[in-house]
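So that we are looking at the same thing, I have put the structure below in structure tokens.
Only one protein chain is missing; all other protein chains are in place.
The block that comes next holds subunit A.
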């Protein structure tokens, strides 16, 4: 997690108040964006929409405007440690596993994923977890 040069990297301006520099302290940093994204385990990480590495995901810069409420809910599901680690595991399979273990994962997440399966296949990146291809 590099702590410098984010400002110089991007030429565009974001809607929210400036770039949040990742803090090196290990206290649980609640990144308060306008959409209340309270991540669980991503301590010290730069806010998700700003990292250059996310350019690889789907081939487009993952801007906050583009990923809407659905993706937000899916990311919340990914980050929730109660259902186990999310890396290397598809979201739908992880949901099924959590349901089989009796953890009562939120049903609307499954609806979103199943809805996507029947919809366009262009959004197949949503089936992979947040860190797919990055870790």
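Here is the rule we go by: contacts are C-beta pairs under 8 Å (C-beta built on N, C-alpha and C of every residue); 3 or more make two chains touch, one makes a residue touch a chain; residues count from 1.
By definition in this document, contacts and distances are computed from a predicted model.
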The complex's invisible chain, by UniProt name, from "AP complex subunit beta", "glutathione transferase", "WDR54 protein" or "DNA polymerase delta small subunit": "DNA polymerase delta small subunit"
Of A:87, A:114 or A:134, the residue in touch with the unshown chain: A:87
Touch list for subunit A against the chain that is not drawn: 81-82, 84-85, 87-90, 93, 97, 100-101
